[in-house]
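Okay, so here's the structure we're looking at.
Omission of a single protein chain aside, the complex is shown with its protein chains in their original locations.
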Amino acid sequence: MMADTTITPKLVEEHGITEEEYRHIESVMGRTPNITELGIFSVMWSEHCSYKSSRVYLKNFPTTGSRVLQGPGENAGIIDIGDGIAVAFKMESHNHPSFIEPYQGAATGVGGILRDIFTMGARPIANMNSLRFGDPTHPRTRYLAKGVVAGIGGYGNTMGIPTVGGEVAFDPCYNGNILVNAFTLGVMDSSRIYLGKASGVGNPVIYVGSKTGRDGIHGATMASDVFGEGGEERRPTVQVGDPFTEKLLLEACLELMATDAIVGIQDMGAAGFTCSTFEMADRAGSGMVVDLDKVPKREEGMTPYEIMLSESQERMLIVARQGREDDVRRIFEKWDLDVAVVGQVTDDGRVRVMSEGRVVADIPVAPIVHEAPLYERPVAEPSWQREAQKLDIESVEIPADMNETFLKLMESPNLACKSWVWEQYDHMVMTNTVVTPGADAAVLRLKGTDKGIAVTTDCNSRYCYLDPYAGAALAVAEAARNLSCVGATPLAITDCLNFGNPEKPEIMWQFRQAVAGISEACRQFDTPVTGGNVSLYNETKSEAIYPTPTIGMVGLLDDVNKHATPWWKDEGDVILLLGASEPDLGGSEYLYAIHKRVAGRPPQVDFDREKAVQNAVRTCIRRGLLRSAHDVSEGGIAVALAECSLTRPSGMLAATVTLTDDVRPDVLLFGECGARIIVSTTPADAQAVIEIARELGAPAREIGRVGGRMLAVNNLISVAVAELHQRWSSAMPKLMGE
Amino acid sequence: MQAKVYVTLKKGVHDPQGEAVRHTLAAMGHKDVAGVRVGKYIEVALSDKTHEEAEATMKEICEKLLANTVIESYRYEIS
Amino acid sequence: MQAKVYVTLKKGVHDPQGEAVRHTLAAMGHKDVAGVRVGKYIEVALSDKTHEEAEATMKEICEKLLANTVIESYRYEIS
Partner (left out) sequence: MKFGIIVFPGSNCDHDCLHVVTKVMGQEGFFLWHKEKDLRGADCLILPGGFSYGDYLRSGAMAACSPIMDSVKSFAAGGGLVAGICNGFQILQEARLLPGALMRNQTLKFICKDIYMRVERTDTPFTGACRPGEILKVPIAHMDGNFFTDKKQIERLNEQRQILFRYCDEGGRVDADANPNGSMEAVAGLINEKGNVCGMMPHPERCSESLLRNRDGIKIFESIVNWAARKGA
């Protein structure tokens, strides 16, 4: 793109800018923009950067709370966990790039979210990832799943940051649009938060990290485009991740942050140099002049357009105090990284971009950031919604052989053991991982304190498809329940809202419902939303994915020694069920995996009961009364009992359980509902647990005993744990062709 | 028959590995090394009978497995 | 000047990567692939002036860094 390119309607359209948006650009500029400026507007006003379709709804999220030090709007949210310590965390999607090149797409997704965290001054200590792939038998699924998992591991492992949790699910709705959502949490001194602010006229603007190349140009607009049939051809823009350089960048940034040389800092993520210059100037109400000749470049002959839009990875922009340039230089050179003063902070409210002595772009900051288009797109409940919610349970045949049904369920792709995934991730480096993957949530100790942090990601998108409001609320409830099961108090969430094309009223309806569900649930659990990410246009050939609002939740343990794990500890321990049993088949994994049906209403959240049950389990864990705790989620109580038996690291232990509920056997075993937790205790403590639960308003009853080699439930199921283990643990490798 | 396959990153695709090697060489005093690109060299032993068969095999396995054509180019020689 | 370096595993050295590739190809139906060995192909841009200088540079950097001569052989071409 050369500077003298004439702006034609076609060019405008190719930049994803509507006629009306273009007229607005002309009025902001007071003239016709040049090509570089058009490029800048196109990325700043892309869905990805401007949230133009989603903003009206996102503002309904509860975002404040006594612990919130930084809510949405910065690179990551921050919450206070006491004693001068804070944690920064966020989740981001890298869906489209991962579909095009799974290894690099997923790797750079991890790289991006890591930068979002350390740019705030936090040292990342944990990664998670929430993954959705198509039907396991779809020809591309294996290739994509293997590439994505290897890419996530490749980046996180090299960085030396443990990947401690996440989720993986398979469904045909993701055949043409996989989801790769990456989460990172970092720890910091609560009094040393760095923000992306370009304040102080005359302060130097410093570029650090990798050189700029022609990677990912148009990446930001790509993320906002529906895949056409030719989607796979848009390839040359693939970004290659360099975790080695990012590790150096991390260490150098933290070393610099320990001094007082920095005024503001921001990573160059989507829309690269453009986004960081404009956003930093905007947050400080300042301006900036930058000289592209000074930008370290990897390739010859890059145009201003390319430099401004490049999405080369592993780069950051720093505004330092005047006179401290050499301190910055010294540290980055120590770590063998490029460092260059590329500009200065001004007070004229404009970003001026120079190249070869000429002004190549000159744009007022406030309008491009704040007057980005905002759409209140039409909303309509899908015509099929009510129909999909109908489920005549009589039409679901009760299987004759419950043992075999149970085994089939255990080896179904969504319930099978995911160690194939997490064993490719270093989940122990940093030596903080107290509860490793395979439990309800991961627990990390914070060295030098008694505290622990627990993290989980959750979303059942089939629920969300059947009822986006209830499904989204359930995702929050399940996340909170998972944290409670390890003994942590839920504190706050981040989210990644993955949806289809927002220009379709049904998709916008799903979006609105899901946001409302999350908002209500977050109010109920007192877990404010501190940040997140919206990924729209997840559709191929106009087939949208199921609405998938992934929740990443963070919780706190005051004493990390008092935590729980899901597996049975000893022969003879008493098994209790907290919560009442009102299971149903609507949207259940059993209905899908065994009967190949997606129908019914998902469970509706009973907030009071959820809170009571979660409070009870946390209280008992803190008092040291529990040997194990595990929530009942997909697959119902039978699957949860199996997981308690199978996840035990040193030899399996089975259980004998009697359930007395008066429902049909498949509903009893595999039906799903919220607010249920299976715990085990010594016989001596069982009564105390029941009493505490009742006091806190949570139903509790004894359902069985730990022990033996056979998992038995009523006279319905009796399976050797060894066989169960064999089917459950070999399923994933088999799916992956190993 | 034998085929030799050369897989290289496409022009313009970032090669962090090559960059790191160049950097290390410079630190070791080799300022004369101006650039390094690291690719793969794969030897394939074929039981195909004719050159045409071998050609067809190689084309297919390069596209499908040996090279990641999103970011890499390849060429091969059959002998 | 430019040098092309070919690094291959020495004969007899176990090549897990080559083995795995052969295995995958067999699973994909390529029974005609009898063996695969995966090595490296490295392009080095040199600012050396003479062929002799380039020769010396290449010999040294191959021995010291580009190949692990315990398990690998190398050869290079300068052009």
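Letters are used for the chains, namely A, B and C, taken in the order the chains are written, and counting of residues starts over at 1 for each.
In this text, a residue touches a chain if its C-beta (ideal position, glycine included) is under 8 Å from a C-beta of that chain, and two chains touch if they have at least 3 such contacts.
Computed from a predicted structure; not experimentally measured.
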item: Shown chains touched by the chain that is not drawn here; value: A, B, C
item: Of A:Thr18, A:Thr64, A:Thr259 or A:Thr431, the one touching the omitted chain in the full complex; value: A:Thr431
item: From A:His15, A:Lys197, A:Lys247 or A:Lys418, residue that would touch the chain that is not displayed; value: A:Lys247
item: Full-complex contact with the absent chain, from A:Asn95, A:Thr119, A:Thr158 or A:Ser286; value: A:Thr158
item: For chain B, the residues touching the chain missing from this view; value: 16-17, 20-21, 24, 27-28, 38
item: Where the unshown chain meets chain C, residue by residue; value: 12-17, 20, 40, 64-66, 68, 70-71
item: Residue numbers in chain A that touch the chain omitted from display; value: 150, 153-154, 157-160, 242-245, 247-248, 335-336, 419, 422-431, 433-434, 445, 447, 560-561, 649, 738
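Here is the rule we go by: only the chains that are shown with their structure count from here on.
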item: Approximate Å spacing (C-alpha centroids) for the pair chain B, chain C; value: 10
item: Averaged-CA centre spacing for the pair chain B and chain A, given as whole angstrom; value: 36
item: Junction residues of chain B - those touching two or more other chains; value: none
item: Residues of chain B defined as touching chain A within the complex; value: 9-10, 12-16, 19-20, 23, 68, 70-71
item: In the complex with chain B, residue positions of chain C that touch it; value: 6-8, 18, 21, 24-25, 28, 30-48, 53, 57, 60-61, 64-66
item: Parts of chain A lying in touch with chain B, wherever the complex brings them together; value: 100-101, 103-104, 210, 213-215, 235-236, 238-242, 244-245, 298-299, 312-313, 336
